[in-house]
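Below is the structure I would like to discuss, written out as structure tokens.
The other protein chains are all here in position, but one chain of the complex has been omitted.
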Amino acid sequence: MSSEKTHKVKDIFVEGSIDPAFIATSITKHATRTDIGAHEIFLGQVRSDIIDGSNVVAIEYTAYRDMALERMTAIREGAFAQWPSMTCLHVHHSLGNVQAGELCFMVFASAPHRVAAREAVAWVVDRIKAELPIFGREVLSDATHVWKTNA
Amino acid sequence: MSSEKTHKVKDIFVEGSIDPAFIATSITKHATRTDIGAHEIFLGQVRSDIIDGSNVVAIEYTAYRDMALERMTAIREGAFAQWPSMTCLHVHHSLGNVQAGELCFMVFASAPHRVAAREAVAWVVDRIKAELPIFGREVLSDATHVWKTNA
Amino acid sequence: MEVLLFGLIAEKAGVDRLTVDASTMQELRNALADRIPDLGGLSHAIAVDRCIVHDNRPLTGSEEIAVLPPFAGG
Partner (left out) sequence: MEVLLFGLIAEKAGVDRLTVDASTMQELRNALADRIPDLGGLSHAIAVDRCIVHDNRPLTGSEEIAVLPPFAGG
């Protein structure tokens, strides 16, 4: 996991939803890093908002991959610069179809103490939502769609 | 999960470490709550600090159970009062022996939007560390022990 | 030069890439407005070599150009 701190471009994208079992596996892998005292995990779940009387049943995510991964590398570097005690940072985002109730996004930071992990996750989540060229087509129960926009 | 919002005293204690598979199961249970858009999870992991040249190999947790659960009920009520959009809040803490690298603490909040979940977890984690009568005997590699203190 | 289109912009254009001629950002914007219906009414940003730019810099034609609707990650 210390190789996480190297700043080569890592792929964050996974096809379809993020499986909770994958998150458990990711947590388990940190058991050997006994300098870690705190994990902070943010998970995004597709919400079944009601839009013009129809429910969102899924979101289809697309991305401008190369730009997204370049921006993500810069965000990762910024996070380790601001929270140098952070032990590791894992980010995954879905592409393709994610049903309402499924997970589409994970930001997972670990550190010796809680404040670094907490602050880093908040900052990274906010930066990703603002800066990564990811697009979401919300599929509605009436078979129409709308394009999601982060406010 | 909406019954989470009722404020009867819930037991937060589990014997031994918290299994990552249990966390995955807990995440999965929220898939039916499609008004949730954000989960924030804090996990405490037993750190192998070095104390006077010996490593912490485990912490043995004890608690003044009745007082801890009363305080936890008040903290839970305070969290739902401050973040009324919060959908649910799950807290677990270990009792007994937890080895270095294992998980001893989980605070898991879900909400439609991320800020409520994030702020609630930070507040609840800090309150629990400050207010719950939980005691930790750090067992060292030389078979001596020291008592952990939240600064 | 080739221009990548994403999301709502690609949907409106009916394609996910276009070829246009432009030697400045302003020429590029004009060319895109001719080719993408209602582009002026759609919130969007233009990325040059994966960075969003707002100025009127010259373009050599070798840049990677993309038209990006509002982001929706997370």
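Should a chain be cited, it is by its letter among A, B and C, assigned in written order, with residues numbered from 1 in that chain.
Everything that follows uses one rule, which is that a contact is a pair of C-beta atoms (placed from the backbone, for glycine too) under 8 Å apart; a residue touches a chain by one contact, two chains touch by 3 or more.
Keep in mind that what you see is a predicted model, and the values were worked out from it rather than measured.
**Q** Considering all chains of the complex, which shown ones does the missing chain contact?
**A** B
**Q** Among B:Ile41, B:Ala79, B:Val125 or B:Leu140, which residue is in contact with the omitted chain in the full complex?
**A** B:Val125
**Q** Going by the touch rule given at the top, which residues of subunit B touch the chain that is not shown?
**A** Residues 44, 59, 61-64, 66-68, 70-71, 93, 104-105, 125, 128-137, 147-150 of subunit B touch the chain that is not shown.
Rule of thumb we're sticking to: only the chains that are shown with their structure count from here on.
**Q** Which chain is the middle one, judged by CA centres?
**A** So the chain sitting closest to the middle is A.
**Q** Provide the C-alpha centroid distance between subunit A and subunit C, rounded to the nearest whole angstrom.
**A** The answer is 26 Å.
**Q** Averaged over CA atoms, how far is the centre of subunit B from the centre of subunit C? Could you give it in whole Å?
**A** The answer is 48 Å.
**Q** Give the residues of subunit C that touch two or more other chains, as numbers and ranges in rising order.
**A** Within subunit C, residues 74 contact more than one other chain.
**Q** Spell out, as numbers or ranges, the residues of subunit A touching 2 or more other chains.
**A** Those would be 44, 125.
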